[in-house]
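Missing here is one protein chain; the remaining ones are kept as they sit in the complex.
When the chains are written out, they are named A and B in that same order, and each has its own residue count from 1.
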Amino acid sequence: MTIFLQLVASGVAVGMIYAAIAFGYQLTFATSKTLNFGQGEALAVGALFGLTLVPFTGYWLMIPLVLVFGFGLGAVVERLGVRPAIAIKSEYGWIMATIALGIIFKNVAENIWGRDDLPFPSPLPDAPIEIGGVRILPMEMLIVGGALLMMLAVEIFNRKSIWGKAVVATSNDIDAAGLMGINTKRVITLSYSISAMTAAFAGVLVAPVTLTGATMGSVLALKAFAVAIIGGLESGLGVIVGGLILGVAETLTGFYISTGYKDVPGLILLLVVLSIRPVGLFGKAVIKKV
Amino acid sequence: MANTALAPAAEPAATPSLSRGIGWVGGLLLVAFLAGFPHVVTSTYYVHLMIVIAIYAILILGLDIVVGYTGQVSLGHAGLFGIGAYAAAALFFHFKIGIWLGLVAGIGLTAAFGAILAVPALRVSGPYLAMVTLAFGTIIQIFINELTPITNGPLGITLPPVRVLDFSLIGMQAPWGSAGRKLEFYYLVCACLLATIVLVNRVVRSPFGRAFEALRDSPIACDCMGVSVYRYKVYAFVVSAGLAGLAGALFAWSERYVSPNTYSFELTVLFLLAVTMGGRKSRSGPLIGSVIIVMMPNILADIGLVRIMAGIIAAAAVVVGAQAFLRKRENRYAILIPVALCILFFPATMAMESVTDYRLTVFGLLILFVVYYLPDGIVGFLRQMIPALRPAHTAEGRSVAAEGSALIAQRGDAGAEALLKVDQALMQFGGLKALAGVDLTVKPGTIHGLIGPNGSGKSTMMNVLTGIYKPTAGTVTLAVAGGQRLDGRTPSEIALAGVARTFQNVQLFREMTALENVLVGLHHTFKGTLFDAILGTPRRRREEREARARAMAILDFMGLHALAQTEARNLPYGKQRLLEIGRALALDPVLLLLDEPAAGLTAPDIADLVAIIRKIRDAGITVILIEHHMDVVMGLCDRVSVLDFGHKIAEGGAREVQADPKVIEAYLGAPGEMGGTTTEAAHA
Partner (left out) sequence: MLEVQGLHAGYGLVEVLHGLTFQVPKGQVVTLIGSNGAGKTTTMRALSGMIRPRSGTIRLNGKDIAGLESHDVAREGLAHSPEGRRVFPTLSVEDNLTLGAFPRLTGSRPKGDVAADRDRSFALFPRLKERRNQLAGTLSGGEQQMLAMGRALMLKPEILLLDEPSMGLAPKLVEEVFRIIRQLKEEKVTMLLVEQFAMAALGVADHAYVLENGRIRFQGPAAQLKSDPAVRAAYLGGH
């Protein structure tokens, strides 16, 4: 039984990372109906950037710098990859463009930091804490706490600040938002900046418990798709539920079946959900208008 | 001051016979080139490279069906490629089976997986479909890696040199000697490539290919014409997968080694780059794309070559840029950026010692460049420059004569009072009653108008009649084949039962010609299977001939004969509306529903429209007309029903209804609201 709980506890931590990345997808999809197919690379580059900074600033001071870096990265992705595609209304355009930017970032990162995976210094002691017979790494608790805190911060921004409300307005109705005097293009850039920022933050959260390298983000991002689909690409809370489901399913599969297959449940879940309910578990069905 | 020109009409396509001629010449040149290549370039390295190019081209031609024709992004084709490769490799690994059965297994197994992949892909499109295919591709890679008993896992499988033809079985020596023996595989691959080109040609020019394009351009219109979006999506995936499987099996025997990490996301992206850069919806595009992605790593490895290429590109960019400026072309400032980038590329390569480490960055930049500046690929670009290269758009290349009657009206049940009877239709969305219990009786052979102010429920009624909405309550009965209920049935079933419609926002298949649009309407007349299409059987050819003749007759009837070969998106708006009606008539309907056909039309177009609607009625087809254009309604309709707030408030002859005070009030508001007093407005 304790093993089971142990797996669940690790699964929760993993799941929160997925939720954090999926949260980033929601932000941009809500405002622009697009998302960054290179989100995994944003995560990886953020983590690598953080790794470079840590010897100089220590873990905690590194975080705000990585956030700023991610913010800028998101703006670059939006300007180069997404805005031109939206202007010509090409879905293929932004999908391929964000994939291309992701490939470029990964390749550049490989050249700067090398192809090998590097260890990331942990800010917290490695000794697990025991709670109710279950051993939890302090870093795992930081992941859960950090991810929740970040999502909460963005929610507060959306509710309290005028620009946050402008973001919500743009997600609700982009034309009406324009009528309010809101520059919706800038709002979309902002949502991409925040999205990449959350990915970079997720990167430095997860890096200490795994290996850091240019490829660390790809599979994470793909599984986060599954979480975003399950949670619905428009709604907020669903991603946390989805992330937890996926994270726990994975750790259980990894232990009871085989580590090689641990990525499979998430992907199969994605396929199954899209087969049955194309708008996701929490998504709203759209009434067709002809 | 703002000035936006209306979309200019594109240049017409080449004459069919010229395009066909060019097609044949191109084909023969390709055959000659492939046949002669290994005798001119004898290095085994380059022959092998050509084999890889041909193999990739097979896959990319298949990928074009999904990306170019059905218009979806597939991020999982490397996975399908891997299935084909492993099917062949595993057969050898376990049973020592050689290439021929390996090919069969590759095609068959991968096609089956294509069908499986189609299931989650059926109801989604766009980014969701991309995710589905990406998930699929990743799962395949994982399973290949993990199922060690079958696939030998990460160690991979090594294959011996391939034995294509075993002459010892018939007790002979190979007639072409041992040097020739080494080329057997090469010729096998070339044969497969040529067969693929022929197959893809046949499929895209068949009803299947048209259905693929139709479901890309307007799934709603497909639904309302009895063309099943699901079914054709499955076909597209299966054909595409089959070809990927063929390529994979050939690849396994070509490289003689398969391992899981070859079939990765990066490879898929490479394939996508090839199909986009080469040019979608073409046969030469995938060939060009394949050459580029195979040669690119080789070129990039040699910095000297890179610098030469960069120099050529920079020079070409200077020429194109100078030309644009000297001729004062409209887009000269817009192309400044790509021109500048191309020019800057050259000094950048001079500064670097080696580009190999940045190979993927170069590919990424290429993708960006192609997506924004070359969306139709190299072939698309050439086609724009040289009209003679544009596709003929008719399979046989012959212009077709109209034959037979354009309108084949199905008769409703004889003696039926009402062709269509709607009984207390209720359509509720949450708290809102868009239709609050409406009765409607439409007599056969009449033109029945349905009018009412904004929000009155006319469009809702239209959507209920055609199955897009299932009514919350009430029945819809069509007096055909003894009387059948339409409520609760799918748009496809209703269309095939004899009810055709047009749409408020024109839902034509934009990238297909007028003739092809009508041919999709005639889909219900095609009984042939996919194999008929691939093999080009006499049945297929006969059906196609007859359908084309009928389609031309319909275009004649609508006055669109001269525009048969023009793409729908390039037609003037008035003609687009008429084409949509023509396409609906191809269903041989008993009832035709027209949704605001006169909207946005100029006066002469409206006169054409009115004349055509009369002709349709005279041919025996019953028409229901939703219109705001009162003159049209009053002039055409035998009977008019007026809706307001989901209720029917008046019904009768046109003049009657026009003078009815309830109708006037519904449109203009209650007279009591005049003068600023707050009297109770008396709505019906």
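We adopt the following convention: contacts are C-beta pairs under 8 Å (C-beta built on N, C-alpha and C of every residue); 3 or more make two chains touch, one makes a residue touch a chain.
Bear in mind the structure is a predicted one, so any value in this text is a computation, not a measurement.
Note that the absent chain touches A, B when the full complex is taken as a whole. Screening B:Gly23, B:Gly126, B:Pro219 or B:Pro453 for touch with the missing chain picks out B:Pro453. Interface with the hidden chain, as seen from chain A, comprises residues 162-163, 165-166, 168-169, 171-173, 175-184. Interface residues of chain B with the unshown chain, by the touch rule above, are 1-7, 453-455, 572-573, 576, 596, 599-600, 628-631, 633-634, 658, 663-664, 667-671, 673-676, 678, 680-681, 683.
Just so we're on the same page, only the chains that are shown with their structure count from here on.
Distance between chain centres (mean CA atoms), chain A to chain B: 33 Å.
Partner chain B is touched in their complex by these residues of chain A: 34-35, 37, 80-81, 84-85, 90-93, 95-97, 99-104, 106-108, 110-111, 218-219, 222, 225-226, 229, 258, 260-261, 263-264, 267-268, 270-272, 274-275, 278, 287-288, 290.
Here chain B touches chain A in the complex through residues 67, 71, 73, 119-120, 122-124, 126-128, 130-132, 134-136, 138-139, 142-143, 145-146, 220, 265-266, 269, 272, 276, 357-361, 363-365, 367-368, 371-372, 375, 429, 459, 463, 468, 503-505, 507, going by the rule given at the top.
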